[in-house]
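One protein chain is absent from this view; the other protein chains keep their places.
So that you can tell them apart, the chains are marked A and B in the order they are listed, and the count of residues begins at 1 in each.
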Amino acid sequence: MSLSGSEKQVSYLEYQGKHKGIWGWLLSTDHKRIGLLYLYAVIVFFFVAAFLGLLMRIELIAPGRTIMGPQTYNGLFTIHGIIMVFVIVIPGLAAVFGNFFLPILIGARDVAFPKLNLFSWYLYMTGAILGVLSQFIGGGAPDTGWTFYVPYSVESSTNVIWALTAAFILGFSSILTGLNFIVTIHRMRAPGMKWMRMPLFPWALYATAWIQVLATPIVGITLLMVIAERVLNIGFFDPALGGDPVLFQHLFWIYSHPAVYIMILPAMGVVTEIFPTFSQKPVFGYGAIVLSSLAIAFVGYFVWGHHMFTSGMSYNARWFFSFLTFIVAIPSAIKVFNWISTMYGGSIDMKPPLLYAISFIFLFMIGGFTGLVLGSLATNVQTHDTAFVVAHFHYIIFGGMGFAFFAGIHYWLPKMYGRMYNNKVANIAWVLNFTGFNLLYFPLFIIGLQGMPRRSYDYLPQFESGHVLSTVGAFILISGLILMVYNLVAGARRGPVAPANPWKGVTLEWQIPSPPPHENFDEIPEITSKPYLFGSNTDTK
Amino acid sequence: MKHEEKHISSYSSLAIILVVLLSLTAVSVWVTGFHFGSLAVVIALVIASIKVRTVITYFMHLKFESRIMKLMVTGVFGLYALVIIITFVDYYFR
Partner (left out) sequence: MSVPTNHEEHIDSETGKLGMWIFLFTELWLFGGLFLVYAIFRAKYSADFHTGAAELNAFIGTVNTVVLLVSSMTVAMALTAVQKGDRRLALFLVFLTLVLAAVFMVNKYFEWAHKFEYNLFPGSEVLKNLPRGELLFFGLYYMMTGLHALHVIIGMILLSVNIVKIRSGAVNSERYLMLENSALYWHLVDLIWIFLFPLLYLIT
């Protein structure tokens, strides 16, 4: 069943609309082109921030000064964090694959507000560029960490306000994208696609969008409050003026904790699409995946204090947040169970998307378990602000969202470009990525437990061997990333032509040509059954 | 553009709502004359909530919107209330 013949429409890559040439891309309101605009931006900014991370790792290979001084180091981890968090990980999956595939997966021609979608991208680029510019002007690169804790963010003479403004603009972009997706999912599903017939990646995007829409404004106003502190001495966070610095932490984490669910829910959604396809079996427990996605989004609003256990909160607050943190782990665990069960008894095809998806489970679980170590009050005292935390969140964010992104790009690249990458090179890159990743971050758990602080330019000699291993891992990882991206780019540009359905998938994107036509479908399909029906329903066309 | 059976608020119903809102405003101002102490905030918030609910239901037409829209509005306010309450779990018990 092919839902559009390529004779009737040109591919979205070739389509010539109102604007010609580059303007056909920069002024396009086509969700697929906007998805690619985000993709290219994400790749560029990711390598910028990764390179900054590499510089940090080089500095940390030995105690004392290696290639930079402490002020530079503080500036590096700040901008590395700002770019990675606000420019890559929060927007990344939703803006790239959500934009490209959400309308197609629900049988729509575009999102609800295509012009707003383009505006979101321009906001994103403005915020990202402003963030990078903050490195070079006036007072110099901000050195507060991406978390902008007061009082230092008020006192630091660096370009804090530029960075805060950049984050604010990026947040606004996130809000508008979330708004667009919620309305799209509510209003633009194909006829017959009831809520419980929607594939699971859209469900993940739906849960994510609600977090984007409700939580982001809180950090928006909080950043404005810090600006007000710097410029007007407003006093909310200044004890000398009656304020409370911990209040900043509350406000900041009320957003930034749900933000990590913005990062991970779409990632879970992506792998949830990959497992059934490469097992040729329906998702195990569709309803449980839906409910767990919504549960993670909801309960995720109530755990923010676990970033603040040592800040001076009341005892009742501490045990409350710790308890809720353990609760929020449960829906994630349910998903892991569902993914494994999806594969069990299936016809497994170990292609790169599945390879990355399986390693996602492994890395995400290490991140998850170590999150429980951090979420437990007694052990938190030992591990807070150590390299253990750094390892934990890199496993969750990079091992989780990052590897899911890699899984997604390997899964959907043939659809997006109509060409295939080299399988063998992809596998080699995976080996480098997986090995490098673990070598880079696992030692940090160990030295963290032993007392290595985070955000620290120098350290005691007993931590050196851990750091050496970690830096070696960083180099292996970077080479894997470069190889992976090279392979994908080469494949997209001059790889062999890919068929419409190279993976025998059954969701709507595989029923249209590769690359998709400009308007996705000739005729909007009518949905008559639930998703993930394999077997006799699979069309080999 | 399709024609749905849209409910149109009558001018008189809107005027009545205004009268209700102005009355509630008068009450809230009047009540500040008394010394209710810490209860004052509660009373002020209760009256303000009634006014807000009235504006949303009638001026913003929520009464005549879909069930899901009403659910969303309730959810948004409810979640916000929970966040405030949880923050107070820290401050109240310090």
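Criterion: contacts are C-beta pairs under 8 Å (C-beta built on N, C-alpha and C of every residue); 3 or more make two chains touch, one makes a residue touch a chain.
Computed from a predicted structure; not experimentally measured.
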Per the touch definition above, residue among A:I88, A:M193, A:I218 or A:V506 touching the missing chain: A:I218
Candidate in contact with the missing chain, chosen from A:L13, A:I43, A:I61 or A:I234: A:I234
Residue ranges of chain B at the interface with the undisplayed chain: 1, 3-4, 6, 8-11, 14-15, 17-18, 21-22, 25, 28-29, 32, 38, 40-41, 44-45, 47-48, 51-52, 55-56, 58-61, 69, 72-73, 76-77, 80, 83-84, 87-88, 91-92
Absent-chain interface as seen on chain A, which is shown: 8-9, 29-30, 108-114, 116, 175, 179-180, 182-183, 186-188, 213-218, 220-222, 224-225, 228, 232-236, 241-244, 247, 251, 519, 522
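Heads up, the rule we're going with is that only the chains that are shown with their structure count from here on.
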Chain centre separation (chain A, chain B; CA means) in Å: 37
Contact set on chain A toward chain B in their complex: 186, 214, 246, 250, 254, 298, 301-302, 305, 312-317, 320
Touch list for chain B against partner chain A, complex: 68, 76, 79-80, 82-83, 86-87, 89-94
